[in-house]
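The other protein chains are all here in position, but one chain of the complex has been omitted.
Chain nomenclature is as follows: A and B, assigned in order of appearance, with residue numbering initiated at 1 for each chain independently.
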Amino acid sequence: MTQAATDPQSASPGGAALADRIAERLGEMVFARTDANPRRTWLSVRPERVREAVRVLWEEFDGRMATASGIDVRDGIEVQYHFSFDRANLVVTLRVLAARPETELDSVGQDLPAANWIEREMHDLLGVRFRGHPDMRRLILSDDWPEGVYPLRRDYDNANERRGPSGAMPPDEAQG
Amino acid sequence: MVKRAMIAIGPFHPLQEEAEFFQLYVEGETVVDMDVRISYNHRGIEQLSTQKTFDQVPFVVERVCGICSASHPLAYIRAVEDICGCTVPERAEYLRTIVKELERIHSHMLWLGLAGHFIGYNTVWMWVWKYREPVLETLERATGSRIHYANAKIGGVRRDMDDEALRAIDKAMDDLRGPMEMLTNAVLDDPVIHARLKDVGILTLEDARKWCVTGPTARGSGWAIDARADDPYGAYDRVQWQVRTRPEGDVFAKTVVRCLETLDALDIIKQCVRDMPGGPIDAGVEHVPAGEGCGRVEAPRGEAFHYVRSDGSNKPVRHKIRAPSYVNVPSFKASCIGQHIADVTITLASVDPCYSCTERFATARDATTGRHVMTFADMVRMSQERTRALQKEMGVEPLKLE
Partner (left out) sequence: MSWKTWALKKSLWVYHVNAGACNNCDIEVLELLTPAFDVERFGIKLVGSPRHADALLVTGICTRQAKPRLQEVYLQTAKPCVVLCIGSCAISQGIFRHGYHAACCVDEAVREVDPEAIIAYVPGCPPKPEAMIMAVVKALGTL
């Protein structure tokens, strides 16, 4: 398979060089950078610029969003968008903090369909609110899971929710 | 005005191994929209990981999915090895590759059988699964279990394979080649299968990129991504193989990709056995330092992507698991729209959804009355009837298998 001369991923050899070009292009959207190794780069992005940063990675650099992950840290929920640049063997992760107490971010799923589900999941499990998400319905937790209880938060105690209320199936659900 | 109705599939029904709830909105006999509800299989594995030591996690994670049972542990292990920066011994890489490719073979054959059933070729189902059985026996010979192999560990593999085991694996691959080629040719040459699968469930390259799909779902749309080539692990950069793609994006394209990958896997395994180096099988990693890493492998369904964060203690602080089906299934929104109902079952099956990895659920209802209109069993039957009608129309004999 031949690669076009304007192919953003092949224009420079190797992942490290591509990571440099991406960081340079994002400019002041990024305030910190970690290169764990030539194949893995973490860029800390200002929350108000995350939507723009994702669009740059996806549209300008042909990145493929592998997934997103959230982790409960002291100051809020740290959301990471992992982008793979397959031909350069590089994963660039955009790290953005949804600060407490609101734990809110602009939704990337409103631009990139691939982020739709994972933002719903992070909302279910970590309580991050994604502004502008086209479809913020419950995804991964049961219908009867209590609101406001986020299992992946550090202060979650799973003794209470396990059993759940037993009950009949919702009346509007069809049988297979 | 054509009535808009929703088709119910689920929650439990035959031949869907997991509970799935798809909501298909149809007007007449054409699908106009779809939605999916998941949750039935959600077992909270990411939280469980943080309660296990680094070395215990692979045993949990291989139970994310029984079919991709070697993929998820290896992706997790690669993420941790990313943090450690260790070098895996060469023999261990070859042993890992053998198990991964055996997994690919058994998974693709499983899919081929089920796909055959959905379009009414039950003979294909029975024959493929008959030849799949020796693959599971080979895996048991090689790792001790038909599924859930527990073969990889951080820094290497847990168990070696002796020369006798390697010879048995080599022979099993030789024995499988003939039947697999026969099945591939029979399926790919059959004019009725062409009529049922070509131009059905098309996922364009543009949509594939928007939904960031992976695996045969992506490669069947002409997108040449494969974690074995893009982020090499195991022995993939030391043996001869190629990334298989087809440009059409329909179900037939994905079928071709899977059949060719199965035949490739036979070759990869034989090369690994032939070139198996000596030496240690374990780098002896004793401690995982603080840090974070990403690991990915090419599971049969696509890229399994794991992220791990460590704080230097003996348990992961965070373990994110992203199965390939999680990104492939939402692409139904693009590939199912405009399809005839009879083609939906094979379109849904074409991404080879592994619901345990992701868990989904779908139903359908009449939009005006809210009444149940059609079950999944009805749709499978419609699909099978369509095949019979085509066979009659084309005057073609049923598929011949030797």
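Heads up, the rule we're going with is that contacts are C-beta pairs under 8 Å (C-beta built on N, C-alpha and C of every residue); 3 or more make two chains touch, one makes a residue touch a chain.
No experiment lies behind these values; they were computed from the predicted model shown.
If you put the hidden chain back, the residue from B:V31, B:V60 or B:V80 that touches it is B:V60.
Note on the undisplayed chain: of the listed residues B:V32, B:I45, B:V243 or B:I337, the one touching it is B:I45.
Contact between subunit B and the unshown chain involves residues 11-15, 17-19, 39-45, 47-48, 51, 59-60, 63-67, 69, 110, 113, 125-127, 129-130, 132-133, 146-148, 354-356, 377. Against the chain not displayed here, subunit A makes contact via residues 141-145, 151, 156, 158, 161-164, 166-169, 175.
Operating definition for what follows: only the chains that are shown with their structure count from here on.
A separation of 23 Å divides the Cα centre of subunit A from that of subunit B.
Subunit A contributes residues 1, 36-37, 39-40, 42, 64-67, 69, 71, 80, 82, 84, 86-87, 89, 91, 93, 112-114, 116-118, 125, 138-143, 151-152, 158, 172-176 to its touches with subunit B in the complex.
The residues of subunit B lying in touch with subunit A in their complex are 8-13, 38-39, 42, 44, 46-47, 82-83, 85, 209-212, 224-225, 230-232, 245, 291-294, 296, 303, 305, 307, 309, 317-318, 320, 322, 326-327, 330, 333, 359, 363-365, 370, 372, 375-377.
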